[in-house]
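For reference, the structure is listed below as structure tokens.
Here the complex is missing one protein chain, while the rest keep their positions.
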Amino acid sequence: MPSSRKTFELPFAKVDLHRNLRRHFPEVIYAKGKSSAQVVAIAQALKRNGQPVLITKVSAVVAKLVSRQLPWLTYFPQAGILAGPIQRGKGRRGRASRKTGEVLVVTAGTGDIPVAEEAAVTAQWMGQPVGRLFDVGVAGLHRVLKNQRRIRKARVVVVVAGMDGVLPSVISGLTPCPVVAVPTSVGYGASFRGVAPLLTMLNSCSPGVAVVNIDNGFGAGYLAALIAGNHR
Amino acid sequence: MPSSRKTFELPFAKVDLHRNLRRHFPEVIYAKGKSSAQVVAIAQALKRNGQPVLITKVSAVVAKLVSRQLPWLTYFPQAGILAGPIQRGKGRRGRASRKTGEVLVVTAGTGDIPVAEEAAVTAQWMGQPVGRLFDVGVAGLHRVLKNQRRIRKARVVVVVAGMDGVLPSVISGLTPCPVVAVPTSVGYGASFRGVAPLLTMLNSCSPGVAVVNIDNGFGAGYLAALIAGNHR
Amino acid sequence: MPSSRKTFELPFAKVDLHRNLRRHFPEVIYAKGKSSAQVVAIAQALKRNGQPVLITKVSAVVAKLVSRQLPWLTYFPQAGILAGPIQRGKGRRGRASRKTGEVLVVTAGTGDIPVAEEAAVTAQWMGQPVGRLFDVGVAGLHRVLKNQRRIRKARVVVVVAGMDGVLPSVISGLTPCPVVAVPTSVGYGASFRGVAPLLTMLNSCSPGVAVVNIDNGFGAGYLAALIAGNHR
Amino acid sequence: MPSSRKTFELPFAKVDLHRNLRRHFPEVIYAKGKSSAQVVAIAQALKRNGQPVLITKVSAVVAKLVSRQLPWLTYFPQAGILAGPIQRGKGRRGRASRKTGEVLVVTAGTGDIPVAEEAAVTAQWMGQPVGRLFDVGVAGLHRVLKNQRRIRKARVVVVVAGMDGVLPSVISGLTPCPVVAVPTSVGYGASFRGVAPLLTMLNSCSPGVAVVNIDNGFGAGYLAALIAGNHR
Amino acid sequence: MPSSRKTFELPFAKVDLHRNLRRHFPEVIYAKGKSSAQVVAIAQALKRNGQPVLITKVSAVVAKLVSRQLPWLTYFPQAGILAGPIQRGKGRRGRASRKTGEVLVVTAGTGDIPVAEEAAVTAQWMGQPVGRLFDVGVAGLHRVLKNQRRIRKARVVVVVAGMDGVLPSVISGLTPCPVVAVPTSVGYGASFRGVAPLLTMLNSCSPGVAVVNIDNGFGAGYLAALIAGNHR
Amino acid sequence: MPSSRKTFELPFAKVDLHRNLRRHFPEVIYAKGKSSAQVVAIAQALKRNGQPVLITKVSAVVAKLVSRQLPWLTYFPQAGILAGPIQRGKGRRGRASRKTGEVLVVTAGTGDIPVAEEAAVTAQWMGQPVGRLFDVGVAGLHRVLKNQRRIRKARVVVVVAGMDGVLPSVISGLTPCPVVAVPTSVGYGASFRGVAPLLTMLNSCSPGVAVVNIDNGFGAGYLAALIAGNHR
Amino acid sequence: MPSSRKTFELPFAKVDLHRNLRRHFPEVIYAKGKSSAQVVAIAQALKRNGQPVLITKVSAVVAKLVSRQLPWLTYFPQAGILAGPIQRGKGRRGRASRKTGEVLVVTAGTGDIPVAEEAAVTAQWMGQPVGRLFDVGVAGLHRVLKNQRRIRKARVVVVVAGMDGVLPSVISGLTPCPVVAVPTSVGYGASFRGVAPLLTMLNSCSPGVAVVNIDNGFGAGYLAALIAGNHR
Partner (left out) sequence: MPSSRKTFELPFAKVDLHRNLRRHFPEVIYAKGKSSAQVVAIAQALKRNGQPVLITKVSAVVAKLVSRQLPWLTYFPQAGILAGPIQRGKGRRGRASRKTGEVLVVTAGTGDIPVAEEAAVTAQWMGQPVGRLFDVGVAGLHRVLKNQRRIRKARVVVVVAGMDGVLPSVISGLTPCPVVAVPTSVGYGASFRGVAPLLTMLNSCSPGVAVVNIDNGFGAGYLAALIAGNHR
């Protein structure tokens, strides 16, 4: 880390430059509720201090405005992410990881894909190899069962599901690795914008399930990459 | 129905003698909150009017007191039910049913068995053949999968589950018949005494799931028997 | 089923071709949150594999776009459904059913009609004869009572109601057949977008009531058709 | 009112002696959470100031202790009430009412009777003629319908119900008088200790329903007597 | 009532013509969720059968469309009501009432006025004299206290309040008449769209408070008029 | 206070002129839900009676309309406040305060700034010196720790935070002064529009934390100024 | 503070010896869930380091066991508190306060007294003069109004109330000082163990109300003493 300062002060933000040292990953910019000017200013502060940049919850409109000033960022439209160069397999001690297993991102339905992509792009940016397995909800159980091998070989599985939120329990029962479960607000009625799958996942009868906030694809990807890189 | 009266009036209850005619099954006595004297009085009123008797939520203590006066009742301790003679396969039109499929009662765990037994004894008393398949939660999916044939052949499956309430979705995906899902209050923490599995079941991604109240084994058995006997 | 494949893989969906065999009805397409191009692709995959098509939650705009490419689909605007040819009374064993009773769809108010139509069209598409009885809420009880005969003769009654959700309890008390209760989010204030009628229905003092998710007309129609066709 | 003081001060209570003048009925003593010595002291303060006495939520044990010191009180065990002499039909202006209609107290089930009795004894103590109609839930609708005449002739109907809380809507639809609806915590599961019937009653599709707190028999009886005596 | 028919059947509604006879007031039309054509058709059915007409939740746009075809209706924009001629003080037995006290409609704030106006116009249409007292919340208690005389002389007080919902308890403590409390969804944060004032009102420490649904100005006005006219 | 009147009556509002005397601060105008004409009328009534003016929840559009007629008001766009001249350090007895410590307004994130500004401007208008410390959430704890001295020297700290709402507990543990905690609705998922941080703050393991409503910047600023000025 | 250590380590607790310096008041012992041996050990650690001792939530049984070993503690049974010597009016800078106003502790009912006493004893132990005003709920508003002078002269008012939680709003409207509002779980039904008064208090229409957790008498007393002592 080239900078010796711990904080870069802007009128509306105190950028945590020390975080990269303390946590092995830098502060991430949450774009929602910030103007594109604010987003640009924080990204530049990180860049200038030699830190990698990840910006989440970026709409297409904001992405365009920000990219014009920061052309070194890549936009992932489904994930709603603007990212600087991918990290090189950064693991526990900040060294490159031996790639011995993937972060497998799974969804129950088609509507869960945006949250899943946010998780996948985040984990990739953090240097982990990522696989995708979409639309394998338990209404057609054979879709999961025929992918058992891959599920068992993953280092971490991120499972994204709304409504009944059943899939993480089923997948956790099939694999020795930890499962990161992400409830989504996709659905209607008694799913109560994600409360139903959140509760299902917290109550999973299969141990080894880590739960994150509703629609928190970024948090799931971050946690999965942390777990996957936790080996040196 | 020997009685022409529609209602038998007691100081604390108006027994609905007409129900047997109207619904093909008589009023059922919910023992909780009633004294054993009250339970006996209502049971006698039904008996005297030629109606079958089923009493639910009967503790061992109350069962003993009531049985002393009504020795023609059988006690099912796990189900907490006192029942008169089993009905003869009463179906839609009040005639005996052709026994072409069973009501299969399934539980996710051992703790769900009392609610499941309440469902099973109720459906049996209503004249349906009943099968049992206990402790086949999805943490060990092979326990469900190796019973697939039986699940597919059932006329109705009653699935009883607490905590994550995942099992009805999985079973419904495997069978052409309707599934009656019963959430239980077994568990702790964010199961919120059955709210979590209730929501899971209401949000099932697999269509064909009918939900009843938390711990409502009687209601599930009744509904299952109604569906199973719905064919003449 | 002409296809021997179990799953048809698209980039955004794994179509469950096996479901028709396993459950006697094919996978149904939930249009909300899918682009019309995605809807068309899934519908074509089903069609090409000889499977019937039903698409739910289709707005008028999407219906127009999809119909242009798939002119063999009929649009039911109140139900928000695009459907291929109606199934021929498919019952339990996949054979045509003897039409000995209708699926009667009832609403408490005028505002409940769209959900009721979704149920009705779904049950019809699954091969069941369907009747309709709208706006018979208990504030004018005589409207229910004068239809008692019809209610008693139905094979299954689907009752759709918002706000107090009282109607399923009343109708269930009058008929020997199962009642499928659908709470709707119609209303305001302490109905909490359907929570109030949902709880009313789960607590029904009259046994034989099956509850489905808030506004889940499709699920109610599917369940009702399953129950009605459950007799061979 | 013999006393000119507005408040009688005890170390643990400030007895509102002015209330009888202001509201035509005196302060009522809620026994729960008070010692029997405290109850006796407040009752004596009221008595000494020439005010009628009503004590609610009195267990059998407390009733015995208090009655020993205040033998002029009558105990109503089902209602859990200790009451001084019944008021003489006190209406709006404090004068005796013409008895032209009764306060009719109705319950859906047997378990609702204690709350109903609290309402009935309260209304009687406030000088209103009271009728009772217990266990007429809508699962056997004929029990309500055959009492239609009486329901239509009442001045106010208090309807006490737990679980689905359906009865007030049905009764309100049959009568021109106001209905006071009391949800009870009787039941289990998704009745959530009275929340379900409370919501049902607040959402009643039939106008003219006044709702009070869960298990609040006293409040219902008080409100009903106020409405019934509101005519001079 | 000129019509002998009990129900007038439209494709989307069964108009309850019998209600005027049974309840002394006709069916009221809830405009929300109905097309203006539907509203017109139901209003005409009532008119043709000699029944008074009240239409609630009418936006300015719908009011204009409906009024064009039914010019005999008057629009009350703040109340969102279209009403036919005011009833002549119809009381308990359908006869004109002696006007011995008013229905006093009170609000805590300025934002509660639309709901209050809905109550006021409804009660007026039902033949009761109505008074208004707006913006007298307890933050400035003197505003209530200086109106004590009027509050004490009212026949019924309707109190409309959001946020803390404190006013009904305070007013009920000052008057011998019943108080109808209406929580409103006005406000933000932990008022949870009216849940906070709803709970406050249900828990009122002052007996004699009748609660109706959140924002249910119509129900409050109807109940108040029923209570006020309950004296012959 | 030049006016001897206690209330100024407008058709839609009863302005509490007495409040300034009673509480040392005048009635504050909540603009949301009022027309700009209404806002102007109330502000003029206060001004004419010699009272200071503060208007909250003022959008840019309304601010423009109101300012045109009341040019003596200053608009604070981030706070959404229109304010008359700042009060001179009014403390407990209405006299100017000795400025011995500031009201320090702190936020966890950038998105919490509008609520924080509402608090800051309110406290300033009430005559207190105000400091600001924004974006010091505990994910980068050093940002709080390096400001410890300032936090310990403040007279009151207002802490504004959404999502986990963790900051008030941490800051309260570092300072001898009271902390006013304001949960914000900023965020998504299981923050449930501010419920999560509200609960965190109510359960603070560090005593000395006063909680106000979600997003209630004005209330926090008012309470902080009251506490800070509470010293004469 | 005689000790230079910041923490005293026990196997089950890390006693925060530094708190007295940092916050001007020492760590307080929460007895619930600790054995009396654990309570004694922590109290001795504080004493030995020259720190004052306060122990809350102490049942009569635990009080007896602890007092036997620590006879220098006084037990306040209604408050459930064991306290060492009262602090000498410790204010903001740790110096004795000028006693220019009391902390006035008010309850709405008799059942709220234990929580109020916990607040009162805590504030007294922290060196503030404390007054008490119990059972002045708004059902008899004159009880509050005749104590207006005292309420207006207090430095802080702590208001303890259950059920409707109305009293803090009313009292806050009468006084220039801050109000600390404490909801209690006293009551039944829709008070939901204190949720209803908690919401009422958070939504208070009168600014200047600080809310603490349900039944948190200690926290209220601590906050009140902090505010009252905040003046040097």
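Labels A, B, C, D, E, F and G are assigned to the chains in the order they are written; within every chain, residues are numbered from 1.
Assume contacts are C-beta pairs under 8 Å (C-beta built on N, C-alpha and C of every residue); 3 or more make two chains touch, one makes a residue touch a chain.
The model shown is predicted, which means the values in this text are computed figures rather than measured ones.
> Please provide the labels of all shown chains that the missing chain touches.
Hidden chain, whole complex, touched shown chains: A, B, F, G.
> Which of F:Pro26, F:Gly101 or F:Gly140 sits in contact with the chain that's absent?
Answering carefully, the residue with contact to the hidden chain is F:Gly140.
> Could you tell me which of G:Gly140, G:Gly173, G:Gly194 or G:Gly208 touches the chain that is not displayed?
Residue touching the chain left out of view: G:Gly194.
> With the missing chain put back, one of B:Ile29, B:Ala45, B:Ala119 or B:Ala139 would touch it. Which one?
B:Ala139
> Among G:Lys14, G:Arg48, G:Lys64 or G:Lys146, which one is in touch with the chain left out?
Only one listed residue reaches the unshown chain, and that is G:Lys14.
> Counting contacts across the full complex, list the positions on chain G that touch the omitted chain.
Residues of chain G in contact with the hidden chain: 6-7, 12-14, 16, 18-19, 27, 32-34, 38, 185, 194-195, 198, 213-216.
> In the complete complex, which positions of chain F touch the hidden chain?
108-109, 137-141, 163-166, 169-170, 172-174, 187, 189-192, 195-197, 199-206
> In the complete complex, the non-displayed chain touches which residues of chain B?
Residues in contact with the chain left out: 110-111, 113, 134-136, 139-140, 142-143, 146, 186, 188-191.
Criterion: only the chains that are shown with their structure count from here on.
> Starting from the mean Cα coordinates of chain B and chain D, work out the distance between those two points in Å.
Centres of chain B and chain D (C-alpha means) sit 37 Å apart.
> At what distance in angstrom does the C-alpha mean of chain D lie from that of chain C?
Each chain's C-alpha centroid was found; their separation is 45 Å.
> How many angstrom between the C-alpha centroids of chain G and chain B?
About 52 Å, centre to centre.
> Going by the touch rule set out above, which residues of chain F reach two or more other chains?
Residues 198, 213-214.
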